[in-house]
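The structure that follows is given in the form of structure tokens.
With one protein chain held back, the other chains of the complex are shown just where they sit.
Entry: subunit A
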Amino acid sequence: MGILDMPPGKIPQGEILFRGQDMLKMSNEERRKIRGRKIAMIFQDALSSLNPVLSVGYQLGEMFRVHEGMGRKEAKAKAIELMERVKIPAAKERVNDYPHQFSGGMRQRIMIAMALALEPDLIIADEPTTALDVTVQAQVMDLLAELQREYNMGLILITHDLGVVADVADKIAVMYAGRIVETAPVHELYKRPAHPYTRGLLESIPRLDQKGHELYAIKGLPPNLLKIPSGCAFNPRCPKAQDICRTEVPPLVPVTEQDGAELTGRGSACHFWKETIHG
């Protein structure tokens, strides 16, 4: 989206396609017009992500004022409407309040409202519920899923909580050390993981039927991203690691049934995906 400072950030290669257009080839101004209007983003910590000195109504209304050229009054009415859409009680009275006067869940709702404002084609939600407690997490996720269906927009949900994903997502891409290690439709992934890291993740989820057992954890620590291990980045922590894993980076290859039948949407970046999924 072009929201990182470059330098120090850089994109050495590749392309970012949005509706068939490469965003990397666009001018800054073209990209700016896409941000907020076509692609919106929800950040994880709503308290620090909202401007502390501007009222929420102002920050919501700003979307309409900048992208649609609306006047102050009109934008405010739209802001109230949005706050009602994300189920903030007494929206009319609260529109002039500041972010610190809202609770965590309400603040995240405002972030969501801001992303929804112009009914974008795509919303990127970066761990939208990490800063919230569990009950509020569920409410916010439900709201997000409901709005996504209603507005029929794409949602990229970035999270480390596989439980959250199960209800919301259609497709999952599991990432490790900056690379996609497995892709699959949501239920396939839970049923038959094709990468040892995914398997490890699934086994680390607490389960009600395994009371009394110690919770499984993937051994070792996540890698230092400045010193990613050679070969497959997961190899030092992988129970199945062989010599080849330490030397060769496994490419993301299509995953098939044992008889060679294609599995749509499935892929794995493991040298031993066959053993992992079928073994």
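Everything that follows uses one rule, which is that contacts are C-beta pairs under 8 Å (C-beta built on N, C-alpha and C of every residue); 3 or more make two chains touch, one makes a residue touch a chain; residues count from 1.
One rule holds in what follows: contacts and distances are computed from a predicted model.
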Q.
As a check of understanding, state which of "Pimeloyl-CoA dehydrogenase large subunit", "ATP synthase subunit c", "Putative Dipeptide transport system permease protein DppB" or "Anti-sigma factor antagonist" is the UniProt name of the chain not shown.
A. "Putative Dipeptide transport system permease protein DppB"
Q. Among the options A:Glu62, A:Asp121 or A:Asp161, which residue touches the chain absent from this view?
A. A:Glu62
**Q.** Positions on subunit A contacted by the hidden chain, ascending
**A.** 1-3, 5, 32-37, 40-41, 43, 45, 48-55, 62-63, 66-67, 98, 100, 111, 114
